[in-house]
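The complex is shown incomplete by one protein chain, all other protein chains being positioned as in the whole.
On to subunit A.
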Amino acid sequence: MSIGMKDVEHVANLARLELSVDEKEQFVGQLNAILKYAEKLGELDTDGVEPTSHVLPVTNVMREDVVKESLSNEAALLNAPDDEDGQFKVPAVLE
């Protein structure tokens, strides 16, 4: 599988990245080189092999449903680039 300009643009859109023409061209080359190297994995027969997402034998970790301290409004907004009335402010979503 090899990826072209269109694929790079599609993936950039999924990743919410805006790339310059230079960046796109560079990524076409570099991602192809990396993916070509990754094709190596195809040499291995992995039929019936369980995937490892995690090395620890833990799945869902539960705790008692008790109220705990949470962040204050002030702390949560401390690093906000823009805020108003105790809320994060963003450009209008609806026209």
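Annotations for the structure displayed:
Everything that follows uses one rule, which is that contacts are C-beta pairs under 8 Å (C-beta built on N, C-alpha and C of every residue); 3 or more make two chains touch, one makes a residue touch a chain; residues count from 1.
We take it that contacts and distances are computed from a predicted model.
Per its UniProt entry, the chain excluded from the display bears the name "Glutamyl-tRNA(Gln) amidotransferase subunit A", taken from "Glutamyl-tRNA(Gln) amidotransferase subunit A", "Aldehyde dehydrogenase", "Binding-protein-dependent transport systems inner membrane component" or "TRAP transporter small permease". Residue positions on subunit A in contact with the hidden chain: 1, 3, 7-8, 10-12, 14-19, 23, 27, 30-31, 33-35, 37-38, 40-44, 46, 49-56, 58, 61, 63, 71, 75-76, 78-82, 88, 90-93, in rising order.
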